[in-house]
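Okay, structure first, notes after.
Excluded from the complex is one protein chain; the other protein chains are retained at their positions.
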Amino acid sequence: MRSVKILERILGTIPIMIGVALVVFIFMRFTPGDPIDLMMGNSGNVSQQEVDNLRAQFNLDQPIYVQLKEYLGNLVQGDLGESFKKRRPVAELIGETLPATIELALAACLFSMIVGIPIGIYSALKQNSLIDRANMGTAFLGISMPPFWLGIVLMFIFSVSLGFTPVKGRLDFGIDIQHITGLYMIDSVLTGNWEGFRNAFMHLLLPAVTLGAAMASIISRITRSSMLEVLQMDYVTLARAKGLKESKVILKHALRNGLIPTVTVIGLEIGALLGGNMIVETVFGWPGLGRLAVESIFNRDYPLVQGVVMFYAFTFVLANLIVDVVYTYLNPKLRM
Amino acid sequence: MSGGIIIVIYILVAVFAPVIAPHSPYAGDLADRLKPPAWIEGGQWSHLFGADEQGMDLLSRILYGARISIVIGLLATAISIAIGTVLGLISGYYRGWFDTVVSRFADLLLAFPFLIFAIGMMAFLGPGFNNLILALTFKGWVEFFRIIRGEVMVEKTKEYVEAAKALGRPGIAIMVKEILPNIIHSVVVLGTLRFGYMMIMEASLSFLGLGIQPPTPAWGSMIATGREYMLNAWWVSTIPGIFLVILVLSINLLGEGLRDITDHRLKAK
Amino acid sequence: MLEINNLTIGYATAGGVVKAVNEVNFSVKPGQIVGLVGESGCGKSTALFSIMGLIKSPGKIVGGEIIYNGQNLANNTAEQWRNIRGKEIAMIFQDPMTTLNPAYKVGNQIREVLQTHRVIEPKKKGWLQRFNLKQQEKERVLTLMREVGISAPEQRYESYPHEFSGGMQQRILIAMGLACNPSLLLADEPTTALDVTIQAQILDLLKRINKEHGTSMIIVTHDLGMAAEFCHEVAVMYAGQIVERGPTDLIIENPKHPYTQGLLKSIPHITNTRQKIEPIPGTVIDLTKLGNECAFMARCPHAGAACHKHISMTQINEEHQVRCALYERGSEASGLQQAAGHL
Amino acid sequence: SNNGSKSTDNPNDKASTASTNESASVLVGIKGPVLSLDPANYRDRLTESVLRNVFDGLVTVDEKGVIKPAIAESWENTTPTEWVFKLRKDVKFHDGTALKAEDVKFTFDRILKENGIDGKTSPRKGLLEGVKEVQVVDDYTVKFVLNNPWPILLTMLPLQQIIPKAYAEKVGDKGLAEKPVGAGPFKLVKAKMDERIEMARFDDYYGGAPKIKNLAFDVIPEASSRIGALKAGEVQRIHDLSPSLSKTLMADPEIDVKTVEGTRVYMLQMNVQKAPFDNVKVRQAMNHAVNMDAIIDKILNNYATRLAGPMLSNAFALDTSLKPYEYSPEKAKQLLAEAGYPKGFPVVIDSDANNKEVAEAVAAQLRDSGIEASTRVWDVGVLKPMLLKGERQMFMGDWGNSTLDPFDFLNPNFITKDRANYSQYSNPRVDELLKQGATEIDAEKRKAIYKEAQQLIYKDAPWVFGFSKKEIEAGVKKLQGWSPTPDGSLYMSKASVSK
């Protein structure tokens, strides 16, 4: 029964994905700017003949509905097309940049949870204390800073001035990590490459903090308020009345329920995390999907834009699906 | 509530910018380019916060910038709230095909990352103030729609709504006069959060060259362009940054305060 | 076994300190069921929670003592409290729906009590022993569930609270309370959330437990009828104070305090000859506005000058006490006493 | 700090010590991704800058823009439509095979052939517009046959790199793009296009093995981050610096800032079809009203060269007799008054994000002359079509001319309705001249043709003539033997790292 519900959810994403595909396609075609013209740049010797040839090559001379038909037809077969500018299959380009983006997003997510949840719990336990107020003040600070600004400030403090962390990239030159999942932190552990692990970790640190700062703030606030609510619940009092240690009361009985709203928020914020990372990627020279996305929009590289956005949408939908499953796990009432 | 006081100060500053500002925000003298703030060697008191890359007085631009930034935040949020509320009320109250259509559309929009969507919109519309607002609200309403719709569905089952129905009030009156006042506070709280977020979005779009047009002074674009001078003229980016952070911070604090007040009121007794 | 002397508990609020429990005295003897009756907000729950050491902040014990088996609970360390809670004194809450943790299986929630108090001691430590222990504990839980009248406990062990009806949930809570064979069971309106027929089942169950295990109980309720049928002794509370206290029959048949009298008169009786109910006028006093004088004065038909002072408990007879100026020895308000005579 | 380079291990060592570190690794910070590793399958300057370390062409161009021999040791223009190139005999590809005429022919055929690469036409075909075919004369001689006289063949040839025929046929187009083999100074080791391109010294390089062992290009899009990385010692060379930042970098004793004359012209284009710019006096007034020197001085920190007319200061056929319009607000006002705009007029200066700063400065100056100027920054994709349709007023733009030949600069910009003619300029005589210049091979005659065109354009003033920016690059002091080139190449074959 539960699996049916999940299956239903999965199937329910299909119309959304189709909708996304259509919207992006049409949107891009009506966006001013000509991909060929942009591709040829502001210089050199390009004849009209050449431009026409290129246009024909990419099917851009066809009426829109023909293009759409072809696009959807290819899509159904799992073919995302080929980038105009990079002349490589979109799927391949996404596949190359994806691990970096996922690693960054996961790290940011992890960071925000590791920081946000304990702070939220602690603040709830010490409601209205000085520490609580300080925590919440800091939390607000986190969502009040434009990420690129935070990133540059952090970089100049920790990397350039103090030399704690590297400025850019995912790995130092000369350090190699065998490619298994593409997530360096995981690959290095799998291959026992501790030098690589350390190096990858140092590189990941600042971008993850920059990207996760806002989410950490949100998580700490949500956790705080839901913990405050849960701590008032009868079952928490009952847990105390059973003679349980306070730590167990909080961690086992309160937290399990208090985390439910947090999980929901994480699900929603993952979209923001994925969508916001292009800025952090640009600042920290992180070779991810976000940069690819922006580049492709600026270049009007239709197939690439379509592919990347479809992919974003897919990840978002997937993340929410996972959240739903976690949610049912946390909240047995939803299990039926 | 200190948030509220700061916001009032900001608004006053914005309104009286022409009176307070020592210089025109548009007049730059290249001789003053990247002049440091007064308290730093090489600075002078006529340019308290120094000057930007065009030699324009940073203080004056910050003062005028308050107008643009606040207006962007306010307008983008207000329009989002308005659309979200109207659609959310109708969807949540009547359900049916209208709800299905709007909800599906909302789901669709939700699947796009906000920034990517805004970039796409800006590419589609071209830059400019109006287009920026349009790009921000085109997706911004969805969140408000979702909470309003959810809350209407909860409130709808409450007895006071049934009582109103029993008194023969029409649907519109029930939505607007009975339900709305009871759910608007959560919108306001979310609204304050979004208010700040919208300004940060403008900054992020400026980072990519799609924000407010120069020489119009908006904080977001000031921070974004100023980052190029982070090494040799940190103030160009940092000082507007501090102003933006303080504003967003106080708006969030205000939101939190509002939440406390509204919660309190309902919980009393 | 439990003695409460002059217990006063205050909540610090914006409007001043609310004395939710005010100079409360009562005691519970082994095997006795004591009822705590009163209107909403009069401090019944607070009094009960103080026995468990579970008053929520901003609540604080301001004065008095709680003596359990000769030991003042107020001096307990956190460790000592934990040993008492659930093991010596157990508690059943008003609303079973919100009292069970929705996230865990009910069986495990009961077993947790056994685990915490190491009711079953493992002989050796080890993986197998621990597994064994778990099995033993599970057995005990199943026995408990059977005892409180849950059919097919093996299946129910694996269920989540929301899969249970209110009555069943309340039984689980009772099983949880009984897990360590406590000598005192506190029940905060244990049947308010339930239907009458189910309430009857639960009360029946509690009565049986009282008889079979000799468990003492304090039952908080606002239903005088329930107290009358169920309790050996009743304490009537009004605005944080116990206004009358004594054996149930005595109080029902011969109530002394005007509030108790009013309460009895506002309950409709199911008789063929119709008795008109007479409500007590007015509403319960706001506890923040509580002064030194009698809290019931404003609603009392006999209120007089004598009520404007601190009033202490008066012994009517050995078992029956009342807190009212009407009965105070040496009260100058003889007129009032006369009025009392009419009652 | 913890960079992979061994070069900075010992900072006490002065750069002056002649000894070099033969096993040094050098990282170069670049601003964008590399699009392709197949030298025939991209159209992107940055990609070319990087790939030229792996591949060599028949000829190359030096810092001053002079064509120099590379794989071809000499050449001859036998007839107006035929060029013969003699190849060096000691050139080896990275896979050890010798480079022969077959390879050259193969390389060019692949580009010239329709659908020649994996079913698609090479985007570099347009750069060989005049070439009809390439013939093998003998193992070390090739002949280029042109469609008609094409004077810029030599300047276009550095843009094409030679690949080994045998290898390419063996691994196919895909294989070549994944693991390319060239005849350049470095072998490609590994490439993540959006992240890092790694290369290693090619010991058999015909020009002498490079002095550094490993070379890598790291993608760092954000300018501040590139500088951060250089300062932190994570990279040894960076490019595309803004003038204001280079000043700060120059103060750093560990860092060298180097510049070279750029090949990009920056100008303000006015829409001559629309009022008020349909009046030549107004356009001239604009030229007087903008203080280009001040902009160059203040905003560009003098990292720019003022241009009197439309062309680069070192371009072929530059008319040196033209002098920049003098900065004179009075003259401007007078001309405006004559043109019927004594009170000025409102104007919006469009630009893309890159030229925003200059556009703003120009606007500020115009405001001083009573013209209500404001700026508007656009996404290029949106702006270009509007410009071409003549829907805008004034555009702060730029146009690259890395060949230094007027053909691929004046022609697209000034021929009526040509692809970069954003000012909608149309002068039949100029059209005629430019078309002639495109096919005239006599250098002197071409010079004369283009000079006349320049004078006409100067007088018509469809642009506010601007400047060319210097290319500014920076590197650590220890890194020697590198210099920025006008075409932006990131050559590292002569680079060395001192111990």
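As written, the chain order gives the labels A, B, C and D, with residue 1 at the start of each chain.
By our rule, contacts are C-beta pairs under 8 Å (C-beta built on N, C-alpha and C of every residue); 3 or more make two chains touch, one makes a residue touch a chain.
The working rule: contacts and distances are computed from a predicted model.
Undergrad: Could you tell me which of "Cytochrome c oxidase subunit 2", "ATP-binding cassette domain-containing protein", "Na(+)/H(+) antiporter subunit E" or "ATPase" is the UniProt name of the chain missing from the displayed complex?
TA: The correct option from "Cytochrome c oxidase subunit 2", "ATP-binding cassette domain-containing protein", "Na(+)/H(+) antiporter subunit E" or "ATPase" is "ATP-binding cassette domain-containing protein", the UniProt name of the unshown chain.
Undergrad: What shown chains does the left-out chain touch?
TA: A, B, C
Undergrad: Among C:271, C:292 or C:317, which one is in touch with the chain left out?
TA: Among C:271, C:292 or C:317, only C:271 touches the chain that is not shown.
Undergrad: Of the residues C:90, C:224, C:242 or C:295, I need the one that contacts the missing chain.
TA: The one listed residue touching the chain not shown is C:224.
Undergrad: Tell me which residue among B:95, B:165 or B:259 touches the hidden chain in the full complex.
TA: Touches the omitted chain: B:165.
Undergrad: Footprint of the hidden chain on chain B, which residues?
TA: On the side of chain B, residues 158-160, 162-169, 178, 181-182, 265-266, 268-269 touch the unshown chain.
Undergrad: Footprint of the hidden chain on chain C, which residues?
TA: Interface residues of chain C facing the absent chain: 39-40, 165-168, 195-201, 203-204, 222-226, 228-230, 252, 262-272, 274, 276-281, 283-284.
Undergrad: Please identify, in ascending order, the residues of chain A that touch the omitted chain?
TA: With respect to the unshown chain, the touching residues of chain A are 1, 4-5, 7-8, 11.
Basically, only the chains that are shown with their structure count from here on.
Undergrad: Any idea which two chains share the most contacting C-beta pairs?
TA: The chain pair with the largest number of C-beta contacts is A-D.
Undergrad: Rounded to a whole Å, what is the gap between the Cα centroids of chain C and chain D?
TA: 88
Undergrad: Could you put a whole-Å number on the gap between the CA centroids of chain B and chain D?
TA: Taking the average C-alpha coordinate of chain B and of chain D, the gap between them is 42 Å.
Undergrad: Counting only Cα atoms for the centres, state how far chain A is from chain B in Å.
TA: Centre-to-centre distance between chain A and chain B: 23 Å.
Undergrad: Of all the residues in chain B, which ones touch at least 2 other chains?
TA: 123, 126, 227, 230-231
Undergrad: Where do chains touch, given as pairs?
TA: The complete list of chain pairs in contact reads A-B, A-C, A-D, B-D.
Undergrad: Show me the residue ranges of chain D that touch chain B in the complex, using the header's touch definition.
TA: Touch list, chain D to chain B: 223-224, 227, 242, 244-245, 247-248, 294-295, 297-299, 352-353, 356-357, 359-361, 363-364, 367, 374-379, 381-382.
Undergrad: Can you tell me which positions in chain A touch chain D when the two form their complex?
TA: These residues of chain A touch chain D: 31-34, 37-48, 50-51, 53-54, 57, 85-88, 96-97, 100, 152, 155-156, 159-160, 163, 166-170, 172-175, 199, 202, 282-285, 287-288, 291-292, 295, 298-300.
Undergrad: Where on chain A is chain C touching in the complex?
TA: For chain A paired with chain C, touching residues are 232-235, 237-246, 253, 256-257, 330-333, 335.
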